[in-house]
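Yeah, one chain of the complex is gone here, protein chain that is, but the others are all in their spots.
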């Protein structure tokens, strides 16, 4: 093992740069060389690959986005293209690849592993929807950004006696909605993992009003429906002064939280140490507060991310 | 002069609470009593009025929204309703009213003044669109919130080589767009105060791409058109990987900046000192960095807010 | 079980209010009454106790400090005083007490439990130094505040080629130093859990300088020595343009992070559910990402908080 390649892929998540730094520095510290691959799998196939220097990693730990860029590249689903990628890796003398990204990115790593090229996946996505880990890089930052936005919206809701329906990101998963909803003291949280009853939510808001609380906050995961449609449904069940908001892309970027930086640092270093032990074909994660590495093929083919829906019940007990 | 009434009206703006505190404390400090009026003109007409204690003002200077609440109340356009409001003020022995709010709120104060009730307007709106003042309470906070959001979006734009069209608030005025656009280093800023040329903007982005800058940021004032429509126009002039975003209500609330708190404190105190000098029927403002008070009737009927469009030219010189 | 008492004690930690809210709301949701006790054990003994209403809990989830106040009260070490406290609890008909606080606060709960009064401890301290839990309420916020401060200091260190020695809080534990140090990419982290070698640190900084990195950041836990003394030692081993900084109280307060709010919500609700199951005399915690409750007497008398010193080795591999 002499050279490790690093790429980021899929939607950017805050903390990806901390992971890039950790992988490269941990590799250099062990006497290996680190090669950066720009623009994800696209750059891999095109040979957009360069030797990283330690000084390039100085000052990036707190930067949002990814210094290695990302790019859409559906062509990587084709075997022929995958083999071209391996050709490039061989050409640059790269012995193993660490991929930071979400679900789609993992599938690329899975394909390379199946072709015999040693690849490791590091979970980086704001959605927290990767199997094999309790938390992904970028999730904590996204939750904090969403929570801060909900705090602001609460100020207006309170001042104007309004009900806000706020759609947060998460693709098919309700994790961002659940965590930010609890953190903001939402009256209701709506996630794809459980059916919702719009009439029950409306009744709760009406009952709150009777009890003197004349404003409301509903946090909606994008995987369920749109804020605009949910508001329409809600308005059928009460005379609310309601507004629909989509938080959108502000949840992706920005300065990563301390937790995301530490998690990314631990993930990246762990990936390198596993490679140094001769291991590979793995998905990195944190489970029950411990670093774990599971077979990337088994993890992706046989497991699913499990959202902790008990948080929904918790919120029901706390918010009224 | 014994009792001063205070109300907030129109859209909430961060710093309104700092103004409420300043008016009430400055009044108390001069031996007057301060009366809070809940829910704006609605609460005024309904007599939702209470004597404020100093302790209620402790800890509110850094709170978003308004502790006096706000409410829509189009009925206040009718003379009969206005007179009912004056009746309530008389009933509570209130000698003068300070109204914190935007354009619409000022018109209420104007009407009361015309009916002979001493009223003073303190400019509180994120839009910065009030005549008679260079800056309004809440504008600086809104600009900073928008700028932080644009910073985040820039991270994603850079990572993914995308062009983002971001719509910010401001009603008919381009001030938030101009300030946040310059602060975020936007490639183009589009405001209602000047015609825009979508082809020229597209050409600039294409030229940037030739020069190696493959991402872009366009800040659009809501008074021009929607982000979605602008994106559609833009896409006709280039093969951009573009996205449309509406920042929305997050710009309204949240912890006010130091500048908004100081401005609100100065405005509120100044209003009380003018009342103590026997003056009234005034619009408070800051002009050329000095506190000013102008006749509220003349200000509203004969003047308009002037957005500093020279900032557009500045941005053209700095962003490429 | 009809009435639950709640008190906060010891140094304030962000998220305490979220825990107060969770305990009170979860109790109310189960048909119980919640009683707030002001000023910690002092207020308990003095009978400064009041019935909480749900509306008092609205809008506190994102507020720093504690709405129940805290107070020093060394007198509570005396048995006689403890029994007076129990007298007050009986007088108000309170069946069980939930105490939010750090080490000292837990010992009060332990004493009450030994006297037969059902008490539950919820870990709330920025120091993360409570046995029986991996994380305490307030730790994540303190780490983020410290990290943001270190980011700022890094800007100046880089601009001026300086070495900063920054002392962070943590009492006898190095957790805040470790987490914020890794998050800020510190060149060295010094904690009480491991001996340090100031010459080795100086040599690393000198070697960095040779490699072109002419600035440095050392994060020092307050439990080791003062920043001023450490700087003095450091300066003996190199010609650094060094500065000593003590971050101080800014680490205690402020808006809690989403993680602290969610953790506090889970802890508080869990305490109530255990009481409803007839349990008591417990210390609440999160271990391996799962809520746990351990015997409060055994936990405090036989266990110690274990700082994860492997993070020190991680930082060595990543920072150069």
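Going in written order, the chains are labelled A, B and C, and every chain counts its residues from 1.
Operating definition for what follows: a residue touches a chain if its C-beta (ideal position, glycine included) is under 8 Å from a C-beta of that chain, and two chains touch if they have at least 3 such contacts.
Remember, predicted model here, so these are calculated numbers, not experimental data.
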Specify the shown partners of the omitted chain in the complete complex. B, C
Touching the absent chain in the whole complex: find that residue among C:153, C:189 or C:221. C:153
Please pick, from B:61, B:83 or B:206, the residue that touches the omitted chain in the full complex. B:61
From B:243, B:261 or B:305, residue that would touch the chain that is not displayed: B:261
When the complex is taken as a whole, what residues of chain C touch the one chain not shown? 8, 11-12, 14, 63-66, 69-71, 145, 148-149, 151-156, 158-161, 164, 243, 245-250, 252-254
What chain B residues would touch the chain not displayed? 21-22, 25-26, 29-30, 54-55, 58-59, 61-62, 134, 140, 143-144, 146-147, 151, 154, 158, 179-180, 182-185, 211-213, 255, 257-259, 261-262, 265-266, 269, 287-290, 311, 314, 317-320
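Just so we're on the same page, only the chains that are shown with their structure count from here on.
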Can you give the whole-Å distance between the Cα centres of chain A and chain C? 28
Between chain A and chain B, tell me the centre distance in angstrom, where each centre is the average of that chain's C-alpha atoms. 35
Please list all residues of chain B that touch 2 or more other chains. none
